[in-house]
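Take a look at this one; I'll ask things after.
With one protein chain withheld, the remaining protein chains of the complex are depicted in position.
Right, chain A next:
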Amino acid sequence: MKEVPLQTEVKSANRIKVSSLAKTRKRSDYFWAYLMIAPTMLGLFIFYLWPIVQNFYFSFTEWGAFGQYEWTGLDNYKRLLEDATLLQAFKNTSIYIIFTVPIGIFLSIIVAVLLNQNIKGKSIYRTLYFLPVITMPAAIAMVWKWLYNADYGMFNYLLSLVGIEGPQWVSDPNIALYSIIAVAIWSGIGYNMVIFLSGLQGIPKMYYEAAEIDGAGPVTVFFKITLPLLSPVIFFVSIMSLIGAFQVFDLIFMMIGKSSTALESTQSIVYLFYQHAFVLNDKGYAAAIAVLLLAVILIITAIQMVLQKKWVHYD
């Protein structure tokens, strides 16, 4: 009889021990968690999160020659609305996107589908198509500028062989933007191809086998099976390409000279941001351009999110 209370005592003592153990374990969990995220969170806060706030603040200021700035309210935003150069940059960027994103995706799907077939030399092709992806845009811009050279460039020489006088690829205001677009498409195919290829490999073989039994031709298979099942990947790639294309800078900066006649018809929004921020020391206005860029990218992403319901198939 005496043993019974003793046992419960032991039990409750155990329970206390267990729960205090759980408590210290929890406390040690918290300790480690905060310690482990601290460097990254601190770095992100100092170099990324707080700067977002600061950039908003800067967008309401005007800067003087010696780095001093004063609050000017909505002036920069009013200026955004009236800035013809910005409007032109917006147009340039839009044209750049309208051509690079769909054509780039289209070509890389074709390459990915071909490389997904049972053919020889797949890995060699894959490596070659991937070359531009690992190459720095500054170097890519240089070699293409050389190919585009109006007097001694390869393209105009080849055109002259068939009796055509080649254009001024990078200095004619009507053509330069499209020359840049071609380079952008060329250098992006390998990247998207790899992503599409891994998407294609994720499509179960049984769909194709079933189609074969039904006697479907390759074109039907492509449009009825491959494309719909690849649509989540296409959606992802199109969002990422769009965001990337919106921020085009390197190619334009390297290919179009500062005093080029084609500058106005090629400069992108980010190029204009760079100009105002670091060349003209018009940092307040540059900050406002950055805010505009953020707003446009968020809106476009939101629109795509809504539109995806119409064409993206999830299983």
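Please note the rule applied: a residue touches a chain if its C-beta (ideal position, glycine included) is under 8 Å from a C-beta of that chain, and two chains touch if they have at least 3 such contacts; residues count from 1.
As a convention for this text, contacts and distances are computed from a predicted model.
J.: What name does the UniProt record list for the absent chain among "Cytochrome c oxidase subunit 1", "RsbT antagonist protein RsbS", "Carbohydrate ABC transporter membrane protein 2 (CUT1 family)" or "TonB-dependent receptor"?
T.: "Carbohydrate ABC transporter membrane protein 2 (CUT1 family)"
J.: Among A:Ala22, A:Leu74, A:Ile98 or A:Met142, choose the residue that contacts the chain missing from this document, as touch is defined above.
T.: That would be A:Met142, which touches the missing chain.
J.: Touching the absent chain: which residues on chain A qualify?
T.: Here the touching residues of chain A are 28-30, 32-34, 36-37, 39-41, 43-52, 54-55, 58, 67, 110-111, 114-115, 117, 119, 121, 123, 125-140, 142-144, 146-147, 149, 151-152, 154, 157, 186, 189-191, 194-195, 197-199, 233, 236-237, 240, 243, 246-247, 249-250, 253-254, 270, 273-274, 277-278, 283, 286-287, 289-291, 293-294, 297-298, 301.
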